[in-house]
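Heads up, one of the protein chains got dropped from this complex, but the rest are sitting where they should.
Naming follows writing order (A, B and C), and every chain is counted from residue 1.
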Amino acid sequence: MKALVYVGLKPGVLDPQGRTISRSLNDLGFDEVESALQGKVIELNLTGTDVEAAEARVKEMCEKLLANTVIENYRIEMRMAD
Amino acid sequence: MKALVYVGLKPGVLDPQGRTISRSLNDLGFDEVESALQGKVIELNLTGTDVEAAEARVKEMCEKLLANTVIENYRIEMRMAD
Amino acid sequence: MQTAVIRFPASNCDRDAAVALEKVTGRKPLIVWHRETELPAGVGFVVMPGGFSYGDYLRSGAIAARSPIVQDIKAKSERGLAVAGFCNGFQILTEAGMLPGALMRNTNLKFVCRPERLKVETADSRFTKTYTAKSEVTFPVAHHDGNYFADKDTLARVEKGGQVLFRYLNNPNGSLNDIAGIVNEAGNVFGMMPHPERAIDPMHGGTDGINLFKSILETI
Partner (left out) sequence: MARKKSEMTPEIIAEHGLSDSEYEIILDRLGREPNLNELGIFSVMWSEHCSYKSSRRHLAKFLTTGDRVIQGPGENAGVIDIDDGDAIIFKMESHNHPSYIEPYQGAATGVGGIMRDVFTMGARPIALMNALRFGEPTHWKTKQLVSGVVAGIGGYGNCVGVPTVGGETNFHKGYNGNILVNAMCVGLARADNVFYSAAKGVGNPIFYVGSKTGRDGIHGATMASAEFDDDSDEKRPTVQVGDPFTEKLLIEACLELMETDAIIAIQDMGAAGLTSSSIEMADKGGVGIELNLDKVPQREPDMTAYEMMLSESQERMLMVIQPGKEKLAFDVFEKWELDVAQIGKTTDTGRLVLKHNRKKVCDIPIAPLADDAPNYDRPHVKPEPRPVLDAADIHETQDYNDALLRIMTSPNIASKRWIWEQYDRHVMSDTVDSSQSGGDAAIVRIHGTNKAVAITTDCTPRYVEADPYEGGKQCVAETWRNLTCVGADPIAITDCLNFGNPERPEIMGQFVGAIEGMNEACHAFDYPVVSGNVSLYNETNGQAIPPTPAVGGVGLIPDLHKFATLKGAQTGDTLILIGDTTGWLGASIYLAEILSREDGAPPPVNLSVEKLNGDYVRKLIRNRRVNAVHDLSDGGLAVAACEMAFGSGVGMALSAPPSGKRHGWLFGEDQARYLLAVEKNSVNPVISTAKAKGISATIVGTVGGNRIQAADAFDVSLDKLLAANEAWLPNLMAGDA
């Protein structure tokens, strides 16, 4: 089983990385880029088969380690192995 | 219009971040974590309405700036504004 | 006074901190390995040193903040133990929730190493009592993630409570309100991005940092 955890900055927190990316894209001639945000994806490979239980555990991982909730939001997507 | 660009290390490339994350999740008692991979998501806000044309441009952005294809893969997801 | 420096994997200013503590106390600090679950008895002051604990992977200081020894230090700090974190140590203290706010990537996205002038905001604290309020000091900075952030309410509370001890005169990283170092509400846990432990020797970085160690060690 896999969990995809998306971690991004909360709205209102300045994202210098995103800003630099959009500026550099503009500099390269990609004028259509209005703004950019950069976040992280953490892909976890998990043992077990109970998706619901696993998701609850992943939520705990996020709160405990994967996200810093002072500045970050997170979102979890569970996937069965393909 | 939005483009979500997922950038991750190619399979086989060392991912020291992912390894350290999975180890420390194990240390915190999350034994179900077998491995972890860390990647980036870049969310681009774009002007224009032609999704196909936009996607081709985003692909170009990936090749030129957003990913280093020597070690990284990328995947693009287009979204109409909601 | 027995002091201690915590050593995490890839701490790299642990020796610098130890040299500073020995210089001021005349006694070698204990070096405590991160796997320990309890601080040795009798330690009155703990330094979380600079470096790149766990490679700064995930977020700077994040993984170290979850280590067993930090849980023990956190509990003891709630009962009054004096703790200071410099650079990565500051990041660890915010990640552990021992200090408010967070340290984000420098706004120009680059690592910055330079001597930085700071204003001592107040001498009314355990960590700055031997400085003159509003005086200027120079400490080196060397970090990639030193951009102090806190939400509006937290920031207002920190400012109002006089918890800001040092401010940059020439903000190198985008920190809100030019904040370089803060103390917790109780006044016993302190963190700063600049390196006072690299400013204790005229041959290397000047001597402006000595008073910081003197201040805290006098009060214990």
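As a convention for this text, contacts are C-beta pairs under 8 Å (C-beta built on N, C-alpha and C of every residue); 3 or more make two chains touch, one makes a residue touch a chain.
Fair warning: this is a prediction, and the values are worked out from it, not measured in the lab.
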Out of C:59, C:105, C:119 or C:198, which is the one that touches the chain we can't see? C:198
Of the residues in subunit B, which ones touch the absent chain? 9-10, 12-16, 20, 23, 65, 68-71
In the complete complex, which positions of subunit C touch the hidden chain? 9-10, 12-13, 15-16, 19, 50-52, 54-57, 110-114, 140, 142, 144, 195, 197-198, 201, 203-205
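Everything that follows uses one rule, which is that only the chains that are shown with their structure count from here on.
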Among the chain pairs here, which one is joined by the most contacts? A-B
Just the number, please: Cα centre separation of subunit A and subunit C in whole Å. 29
In angstrom, rounded to a whole number, how far apart do the mean CA points of subunit B and subunit C lie? 34
Whole-Å gap separating subunit A and subunit B, where each centre is the average of the chain's CA atoms: 9
Quick one: which residues in subunit B touch 2 or more of the other chains? 21, 24, 28, 38
Residues within subunit C bordering two or more other chains: 58, 63, 66
Subunit B contact footprint on subunit A (complex, rising order): 6, 8, 18, 21-22, 24-25, 28, 30, 32-48, 54, 57, 60-61, 64-66
Touching subunit C in the complex: which residues of subunit A? 12-14, 16-17, 20, 64-66, 68, 70-71
State the interface residues of subunit C toward subunit B in the complex, per the touch definition above. 54-55, 57-58, 63, 66
